[in-house]
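Shown here: the complex without one of its protein chains, the others still in place.
For clarity, chains are labelled A and B in written order, and residue numbers in each chain start from 1.
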Amino acid sequence: MTLEVRKLAKTYGNGAQATPAIKELSFQVREREFICIVGPSGCGKTTLLKCVSGLLPATSGEVLLDGRRVTSPPEQMALVFQEYGRSLFPWMRVEQNVRFPLRRKRLPRREADRLVSQSLAAVGLSEFVRHYPWQLSGGMQQRVAIARALAYQPQILVMDEPFASVDAQTRADLEDLLLSVWERFAVTILFVTHDIDEAVYMGDRILVLSARPTTIEETVAVELPRPRDQVRTKELAEFAHLRGHVYRAIKKRT
Amino acid sequence: MRRLRELGPQLLVPALVLLAWGVWSARAENFFFPPLTDILASFRANWLFARVPTDVVPSLERMLAGYALAVAGGVGLGVLIGSFRLVRWAAGPAVEFLRAIPPPVLIPFAILTFGIGPQFKIFVIAAGCVWPVLLNTIDGVRGIDPTLRETARVYRIGALARLLSVVLPAASPRIFAGLRTALSLSLILMVISEMEASTNGIGFFVLQSQRSFAIPDMWSGILLLGLLGFLLNAGFVELERRLLRWHRGAQASALEGA
Partner (left out) sequence: MAGATGVLAPLVVLELLARSDVLPQTEFPPPSVWLQVLLAQLPAGGFWADVLLTLEGWAIGLALAALIAVPAGLLIGSSRLAYQMLRAPIEFLRPIPSVALIPLAVLVFGTRLQNKVFLVTFACLWPLLFQAIYGVQDVDPVAIDTARGFGFGRLARLRLIVLPSSAAYIATGLRIASSVALILAVTSELVVGVPGLGRTINVAASSGDFALMYALIAVAGLLGLTLNAVFARVEAWALRWHPAQRLEAGA
């Protein structure tokens, strides 16, 4: 599975009121990579994700998934939003929420059951299958959203600042959960965040975006050892070095 | 004991009112306001259960038929209009005008078209009740959180599944508000159409009693209508409470900033 973004550009509006959000972006994502995207506020990170996932048409350039143009949400891709509260269906229980996208795939009942219970177990929510999303905490709701994406068996998981709306402690737990899920399910992850520490902690590569009109400022390879650890990895000199590097790259152009 | 203290104030006024009315009507020899005991006797004679098959059942049948039509049409059209901007633009002024027509005014037209039978009544009820359902459905569909819609798109949910499993449930709180208004409206329009032209029914009975100066009977009919209105409303509220439990839960947790 390869994802290729080629000369992607997005301008909102036309004529005199045209606002160029993305000037030009080109990058490749290889199978099983964990790519983090960071950048200054308002630099079009969300726009990029929407174009990559086919929710928004690009003004020019293209997105290719396994060589085929992405014009609408592709089957191999799952998206996790920042606002978990608004992306889970409040009239469905946790189990039904996770199962919902599987309907389209027309799997035999037993197979669907297996996928659902497996992904809920992977995020540690097996005991909450009968709950409604709003009965759970923010962190748990986001885990449900992740489980839903996992059950869908995507090849690439696209995540838009998924941990921005939870507290620091929960965020650390969710980061580690995502890393273990990534290893276990062998998915490729495209992860947008505004948190530099998070990007360095989790990623293989970091794409640093510039301010609007957005381009790729720099690509930073992260060669920290895996498995990552919240304490040990962050104590490494290399971690601090990378962190500073990325920070300066963002601030330089702002 | 505490229960009694809570219920006390709530029961006080109704009890006083009934008492006052009972006493006054028994004393005053007012033709228009017969003694409460007479009214209750008449109520028992008519509605428990002599006239139920001859008047109550036909009335309720017409009411529910008109209501069902209004709901089906209102929700169906409402989803259509709410989902497509072009349809909204095109239908907008026409809807604004049609809904402003006071439904009773359509009765002569309905009688002209359908004759004096149950059909014209069902038509009037449906024509009046469709608007609260329609407008609330439109609002409900338009107000669906864009994130929910995007989620459905990302997971490539098909159009029918989107409609049944996402759009309708998401819009259902608003739709229920419209259904509730339409229910009390259907009772009103049923009564009006029966008073205008009918051979049976509760509305017909009440007017007929007045014309033949059977005043206690008239009051018993009014009482029955009040009771029906109250019961229908209470029943609907209960139904709504159960079906929309998830909505109250979601709202409550949203308020707490969970």
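Simple rule for what comes next: a contact is a pair of C-beta atoms (placed from the backbone, for glycine too) under 8 Å apart; a residue touches a chain by one contact, two chains touch by 3 or more.
Please read these numbers as outputs of a predicted model, since none were measured by experiment.
Visitor: May I ask you to name the displayed chains that the omitted chain touches in the full complex?
Guide: Touch partners of the hidden chain, whole complex considered, are B.
Visitor: Which of these, B:A91, B:A177 or B:L243, touches the one chain of the complex that we don't see?
Guide: B:A91
Visitor: For chain B, which residues touch the unseen chain?
Guide: Residues touching the hidden chain, for chain B, are 9-14, 17, 32, 86, 89-94, 96-98, 100-109, 111-113, 184, 187-188, 191-192, 195-196, 203, 206-207, 209-211, 215, 218, 221-222, 225-226, 229-230, 232-233.
The rule is simple: only the chains that are shown with their structure count from here on.
Visitor: What residues of chain B sit close enough to touch chain A in their complex?
Guide: Of all residues in chain B, those touching chain A are 145, 147-148, 150-151, 153-158, 161, 165-166, 169-170, 172, 246-247, 249-250, 252-254, 258.
Visitor: Write out the stretch or stretches of chain A touching chain B in their complex.
Guide: 53, 55, 72-73, 75, 77-79, 81, 83, 85-87, 89-91, 100-101, 103-104, 132-135, 137-138, 152
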